[in-house]
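After the structure tokens below, expect a handful of questions from me.
Removed from the display is one protein chain of the complex; every other protein chain stays in position.
Showing subunit A:
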Amino acid sequence: MTPKRKQKLFVILGLVSLAAIAVGLTLYALRANINLFFSPVQIAQGDAPMERQIRAGGMVKEGSVSRDPESLDVEFTVTDYVDDLEVYYSGILPDLFREGQGVVVVGELQADGRLYADKVLARHDENYMPPEVAQALEEAGYSPADYQAKAAEVGKRLDEEGVPQASEY
């Protein structure tokens, strides 16, 4: 490699790394805004603004969904297995909505500590399996995506460290 080419290579690599650092710092500074939703831990800590539209995310707690038989009203608890958030919603839920499933709810936190949702979105996990496999797992005593086991681990970690980690969901 001639000295001139070497110099050029270093100039380019230098410029690209500087740009990468700039982008990295910007994203780090904006991290709170880039997160799509607040977790129940963050809401319990008071990080989320009241009476303004926010998004909250977590798992629908097992056994917490109660539907009003007369209307589309539904109440459920969103949990990250550390703190819980009660959600009230009136409308049609996505097909994937079920207990133990990840959701993102859009709505306002009210003074009673509940979130009044305008929109409920289901969050899919990265696991795929045929129905027979899911059924076999369930019969063997596991929940299909094994959410509970995964989430319990996260909960234990959080208790020890006290820091919510985005990557665990």
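We take it that a contact is a pair of C-beta atoms (placed from the backbone, for glycine too) under 8 Å apart; a residue touches a chain by one contact, two chains touch by 3 or more; residues count from 1.
As a convention for this text, contacts and distances are computed from a predicted model.
Only one chain is not pictured, and the protein name UniProt records for it, out of "NADH-quinone oxidoreductase subunit M", "Heme exporter protein C", "ATPase" or "Lipid A biosynthesis acyltransferase", is "Heme exporter protein C". Considering the whole complex, the residue from A:Val23, A:Met50 or A:Leu72 that touches the absent chain is A:Val23. Interface residues of subunit A with the unshown chain, by the touch rule above, are 5, 8-9, 12, 15-16, 19-20, 23, 27, 31, 34-37, 39, 57, 93-96, 104, 119-135, 144, 166-167, 169.
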